[in-house]
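Only a single protein chain was left out; the remaining protein chains are all shown in position.
Chain IDs A, B and C follow the sequence of writing; residue 1 opens each chain.
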Amino acid sequence: MDFNDTPEEAAFRKEVRAWLEQNTEPKNPDEATDESSDSVTEDDVKVAKAWQKKKADAGWACMRWPKEFGGRGATSIQQVIWNQEEGKRKTPSDIFGITHGMCGPTVMTHGTDEQRKQWIPGMLTGENVWCQLFSEPAAGSDLAGLRMTAVRDGDDWVVNGQKIWTTGAQIADWGILVVRSDPNVPKHKGLTYFVINMHAPGVEVRPIHQINGGRAFNEVFFTDVRIPDAHRLDDVGNGWRVALTTLMNERASIGGGGGGAAMKDLIELAKRIEIDGRRAIDDSAVKERLADFMVRARGLRYTGLRSLTALSHGKTPGPEASMGKLVGAVLGQDMAEFGVELQGMAGGAYDPTSSEDGGAWQARFLGFPGLRIAGGTDEVLRNIIAERVLGLPPEIRVDKTVPFKDIPTGA
Amino acid sequence: MDFNDTPEEAAFRKEVRAWLEQNTEPKNPDEATDESSDSVTEDDVKVAKAWQKKKADAGWACMRWPKEFGGRGATSIQQVIWNQEEGKRKTPSDIFGITHGMCGPTVMTHGTDEQRKQWIPGMLTGENVWCQLFSEPAAGSDLAGLRMTAVRDGDDWVVNGQKIWTTGAQIADWGILVVRSDPNVPKHKGLTYFVINMHAPGVEVRPIHQINGGRAFNEVFFTDVRIPDAHRLDDVGNGWRVALTTLMNERASIGGGGGGAAMKDLIELAKRIEIDGRRAIDDSAVKERLADFMVRARGLRYTGLRSLTALSHGKTPGPEASMGKLVGAVLGQDMAEFGVELQGMAGGAYDPTSSEDGGAWQARFLGFPGLRIAGGTDEVLRNIIAERVLGLPPEIRVDKTVPFKDIPTGA
Amino acid sequence: MNFDFTDDQKMLKETAASFLHEHAPLAHCRAILESDESYSARLWKQIAELGWQATAIPEEYGAAGFGRLELAMLAEEVGRALAPIPFVSSVYLATEALLLAGSDAQKKRWLPKLASGDAIGAFALAERPGQNGYTGVTAALDGGSLSGVKVPVVDGDIADFVVVAAVAGDGPTLALVELPSPGATVTRLESFDPSRSMARIEFSGVPAEPLGAVGQGRALAGRLLDRAAVLLAFEQVGAATRALEITKQYTLERFAFGRPIGSFQAVKHCLADRWCDIEIGRSNCYYGAWALEHDAPELGAAACLSRIGASEALDRMATDMIQLHGGVGFTWEFDCHLFYRRAKLLSTMLGTTASWKHKLVERVSAVEEAA
Partner (left out) sequence: MNFDFTDDQKMLKETAASFLHEHAPLAHCRAILESDESYSARLWKQIAELGWQATAIPEEYGAAGFGRLELAMLAEEVGRALAPIPFVSSVYLATEALLLAGSDAQKKRWLPKLASGDAIGAFALAERPGQNGYTGVTAALDGGSLSGVKVPVVDGDIADFVVVAAVAGDGPTLALVELPSPGATVTRLESFDPSRSMARIEFSGVPAEPLGAVGQGRALAGRLLDRAAVLLAFEQVGAATRALEITKQYTLERFAFGRPIGSFQAVKHCLADRWCDIEIGRSNCYYGAWALEHDAPELGAAACLSRIGASEALDRMATDMIQLHGGVGFTWEFDCHLFYRRAKLLSTMLGTTASWKHKLVERVSAVEEAA
């Protein structure tokens, strides 16, 4: 049991470091991490695409992808080592997370050779940014309840409807899309999966105004948008199966939240704030709260290390990702709330001039409710853990066998 | 808004007090309340029956019952005043709670005139103690899933099976009993309700050994016990409806737990215990825990006063009883656990010579898990509040319309 | 035993509810939140016409001469409506401060204006993050002149006068300061709940007079906070009840997996727990109202119980409100964040729940009056 690289890992890390040191600046460690996930500018996109191109040219892009798709067939642990090292350097904001984490693998798994050739290289070189078009206003936790329609028309499909919670839709060139192609069969059977050109006529992207002021998500409206049948992934009616491939990767990539940097800040805050003339951190109730946060934050971190070890041994990590998301998001909200409360009567101010850490705690307190919902609500994650980890039975379902159009909607 | 009696209530209270002062001794206020609800001795039963007789002779027994049944048609608030005043006096342990609170009202509501004449007077005068035979090993929260059978045989019914969690079965003369008379119809429709003579051949009572060492509950086994059809309450197949009458009263009578006396003891304990040379009560984390308990305990107490006020105004109190049971039992367990933890490294001792308060906190900590289950688990109570108070929809049910014998049991 | 409000008091509450339903829907709170306005002057004026600000002011100052029980009923409705008005600052704090400690002259000068809504008062205690009471106050009152910085002062940007926690030569002393005043610089601050405004106020030798006995500021502020805590707790219970109703309705209408999400135990049990919190909070508030109305010795503990119960009920309900709404709960357009913001503003503005818990145990343990 140790925290060191194996000799092979150490050698690889050295190679990575050498390249990064030549091509990037080190990150300022005091720089605050921006957790508000606000929207990126056009310039950000250009810079990020150029950085991706640079990595691709040097053979560092999408390392785990097979060589035939431009990757280097790297191991998972190598990818992690790359991420760790890249994380220490000053690099453009990552706009390809969904492209590489979800869209690429889905196209590789379910696409034809032609489709792969058409789309994979542009992902790798950063030419194209992709987005994921799944959730709908009436289909969130119940994703398979989606209603957006696709109707066959000659060599095309015509799609109509609305998607929501689409990260990066405003900068995306392509999207992966699940729609209902047959409302007369049970819900999971009537779905079909497409790749859609986000610049096609009839696609309209509107940012969603979040409660924390951010606009990281979008609504996307589709009006008679035509998709060539050649852009369909897998068979008609097989959309749910394809979507599962995509989703398997999503929750892992949303990950923890919570811990890390904020923990350090919270301890610093508790040292700075005075309660009745004593440092807050010397108050036993404050200590107990902080300790509770630390145990959860560290527990998540060490769970991550256990997963890394599994990766390093060539194993597939278990369902820790669901736990990381569930525990991490609640932890983040708890810590943010405590950061606000430590400020006492001043907690309700949210002003860069008067609030501690420039209002960062209030900002986090407004942001974390979203993280408890996005990528699977607490409730959905508990179901997943109960069913997939513990093997408890699924909910009684009233909607699995009836035709989709007959499922009660309350409308 | 005040805590005083109305003039009428004050007059009544005076009358009650006068009688009690003539017939009882005052209670020693420092005497510990026994929350372990252990079993009563034969002597206790004799004394309790004599006290009940004395009250009945003086017209104080079952005051709310109609005059025709021997009561005095008193108001609910009068009954409460009686209880308050009786509670201040030294009186025998109450063994008639179920008799008067559940069995009497059920017989009055669903019995024939003859049945009422046969059984009500003996309840009132304390001649007979009754018990309630509802729960079964496979039918707890799902009471209507009970399996004990009744088969018609001439003028009798022959019952076989087992009941469980029966308080007072070992001292009871009569019992109220729900059994399955028809397994071929849906579960709620195949039940029939009887009055059973607990001294009949084939009735065997076995005390249940609880985790806290107590034996307040019993298992009752029935082997070919014959019940005359004349002892059936209401129609064949109508047992569920009759049982609901009984249950309506149960949860109210189990009530709070938690707060009261233990709160005072816990504060005293926190004053006595030293943490690092300081009184525990001066520790801010201890303060926050105690305050949390106080808010819940007082909240329950004042909710009770609101109910009393409703009674006093002649209204029916709302669903506060479910809340009292839910919040009170959890509170009691939390307080007990904290009482154990305040004792630090000595918390795991449970010895009259070395534990604080003679081990009372450890005893409570072993007892409260039962109170969170008896009379409706936390989960059942949350369902009740969600459905009856908030109007949320019931669970999806797979067992309501199929014949009872076809309901999955896992066996 | 009459642990309830009278029919007249309940009638007042219902009337207030209908008025606010019509004139202060949540859209009105949102409008102020999204605008540059600090508060709804229109609503403030309307409720002044109904005499709400005057509720607990004696008749001799031209007011209604009702009592705190009536005020508690109104507070619950103001809370339900998330009314964007300085009710806490002006009515529970500034008015109560004058009633508690004001000289005849001070009362005569300000109470009629407070009663009519023509003046808005505020209470300024905190000077820096972390404060929950008088400890840490450094603003100095010296010979009729006040110097120091108060931040944040809720409603400080719209106040006509401020009651300031200060320290004089003889010890902690409350000071009364009129605004605007030469030497007083008021800067509006961003609020976590922009439907309620706050300010930083810098006093540089501003004319000020003591409110109440010199040297008694800490005790007076304590009593003032207790009184305000009870009334504010009714606001919190009102807001929490509204949030529960809205959330419940949403879970009945929102379908997933072919059934209303309100039929899932995770949702049902969460709402059942929140209902219990609210009822526990409400019952403690009733006790607080009783103690406040009778100025009973139990008020010290009762204020803590009301405050803690109500703050926790609303904080938790507002958090679960977003969670149970799912994605839309995180959008600006849905009303969840109005409750989430207001909840945190209210649960911190008179001191955090933790600080009231400390007070509760200190008080109860001091008087040996425990359970």
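As a convention for this text, a residue touches a chain if its C-beta (ideal position, glycine included) is under 8 Å from a C-beta of that chain, and two chains touch if they have at least 3 such contacts.
This structure is a prediction, so every number in the text was calculated from the model and none was measured.
Although it is not drawn here, the omitted chain touches the following shown chains in the complete assembly: A, B, C. Screening B:1, B:208 or B:236 against the full complex identifies B:208 as the residue touching the chain left out. Looking at A:234, A:357, A:379 or A:399, the residue that reaches the missing chain in the full complex is A:379.
Only one of A:62, A:208, A:233 or A:290 touches the absent chain when the whole complex is considered: A:290. The missing chain, though absent from the display, is touched by one residue of A:20, A:61 or A:323; that residue is A:323.
Those residues of subunit C that touch the chain absent from the view are 264-266, 269. Contact residues of subunit A toward the unshown chain are 1-6, 9, 77, 259-264, 267-268, 271, 281, 284, 286-288, 290-292, 294-303, 305-306, 308-310, 312-313, 320, 323, 326-327, 379, 381-383, 385-387, 389-396. In the full complex, subunit B touches the hidden chain at residues 135, 137-138, 140-142, 145, 164-165, 208-211, 213, 273-277, 280, 285, 333, 337, 340-356, 359, 362, 365-366, 369-370, 372-374, 377-379, 382, 395, 397-399, 402, 407-411.
In this section, only the chains that are shown with their structure count from here on.
Work out the mean CA point of subunit A and of subunit B, and you get 52 Å between them. Touching two or more other chains at once are residues 285, 398 of subunit A.
Shown for subunit C are the residues that touch two or more other chains, namely 252, 259-260, 267, 354.
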